[in-house]
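For this depiction, one protein chain was excluded, whereas all remaining protein chains were kept in their positions.
Let's turn to chain A:
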Amino acid sequence: MPSYLVQFAQSHDEFRLPEFESLAVIENVNVKFNRDEYRLDRPFLKVEIESDEEAAKLVKRAILIKSIYELWGEGENLEELHASVRETSDRWPHYMGKSFKFSVTAFGSTIVAKKSLEMINSFSFLGFDGDIDMTNPQFQFSILVDFGSERSKYMKVGTFEAEKMYLGKLVTSGSRDLVNRYNLKKRNYLGTTSMDAELSLIMANQALAGPGKLVYDPFVGTGSFLFTCSHFGAYTLGSDIDGRQIRGKGKSSIKSNIAQYDLGDRVLDTLTFDICHNPWRIDNWLDAIVTDPPYGVRAGAKKLGRKENSKKQVSLRTYEGLPMHERDDYYPPTKPYEMSEVLMDLLEFSARQLRLGGRLVYWLPTIVDEYSNEDVPQHPCMKLISNSEQNFGAWSRRLITMQKVAEAHQGEHATIPVHHHSENDVTANRVEQQVRMREEESTEEAEQNKQQPGHYAFREKYFGVF
């Protein structure tokens, strides 16, 4: 298969390869590449794809890919690159008489204009006789120069040589402009927990959202994921225990955002209910669940119910002759919803409600020092596809993508490993106790090993430690 060069954006490094692989699934494009050649700190990856058409399909909705090039040559210096490009002479006649443009792109350093021009002119052996058109050429060629990410930090520009050079013919660019289109700064209605546009778009790709699909967000908030998933053609549904977030204020609401983005055809509905007590009558119907569960940093998670030590009676009180719960302004009491419970419920809900092959894409916050890969909640029906970290120093959040690989059966449960770091850790002990009670309820299994994962007592530690 012909070689292509992917130029990734230098943004959310850990999310780039998972997105790339999701795009290959979405567009059903056959891609080969050597995983060992991929570097988080470099923008370039050499891949093999059948044709330009397939390469364009693969990259067209990418958020973390700038462009994809048909690879014409590579080398560690300009001479090697020339030699490599000369071997492609069978391609050259096709470009005769066509307008074109050459440019130089450097990574890890800069190249002065004079040097760029020299480099461009050094390819005159290609003999292209068409017009040079800088604004609207038929074909664009780029000399891509990788100086590496190490030396540029402490060495003066121009005093070191490139590590690798490529010549590529531009096939197409990704969809990074969408980051601007869905920018929160321009969004009509926002909440404190609205997810930034770039990550929301990446999540839509991870979810394989596309035409004909149905995507659901059980913690919809102000609707960020409905917009990005529907942008790519999926039909979307959302729900939240807090109807105020959905309705918004005055002229700002999820509805006004749908209008702003012109997505009314595909954002189906948003409903008010608690995912712990959900009214869906049906299983195996969702193509993806995309969500940012509330974990209590900005907005504490709540579920229906009364706190255990609450003194108030659960009896039906009446007010002005009407039972309280039948009044228009009735809002049922809620109690805190511990994160481990949220996660177990989310996985169990997903295992039931997703179609086979459907994906769950969600955020898992973790304390960096305590995190290990085994901390990611598991379910016998759900296979981990990717786990990408966005680091905030002492804490981070991880975008977890899972796929339903087996039908859910009665008695199968999500599991969250628990390790124990310190006997004196009061909050962690308390939270652990709560979760253990729940585990005993849901499984009759013997004592679990005492373990404490990186998201344990996350809220308490977030406010207590940092």
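Here is the rule we go by: a residue touches a chain if its C-beta (ideal position, glycine included) is under 8 Å from a C-beta of that chain, and two chains touch if they have at least 3 such contacts; residues count from 1.
The working rule: contacts and distances are computed from a predicted model.
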Subject >> Protein name, per the UniProt record, of whichever chain is missing from view ("Trm112p-domain-containing protein", "Nicotinamide-nucleotide adenylyltransferase", "Molybdopterin synthase catalytic subunit" or "Acyl carrier protein") >> reply: "Trm112p-domain-containing protein"
**OP:** Determine which one of A:E50, A:D265 or A:E407 touches the chain that has been left out.
**Re:** A:D265
Subject >> Residue among A:P93, A:G250, A:P279 or A:G321 touching the omitted chain >> reply: A:P279
Original post:
With respect to the chain omitted from the figure, which of A:A56, A:L304 or A:L384 is a touching residue?
Top reply: A:L304
Subject >> Absent-chain contact - pick from A:L237, A:A288, A:V342 or A:L399 >> reply: A:L237
Subject >> Interface with the undisplayed chain - residues on chain A >> reply: 211-214, 233, 235, 237, 239, 241, 243, 246-247, 255, 264-266, 268-274, 277-282, 285, 287, 304-306, 314, 316, 324-326, 328, 330-333
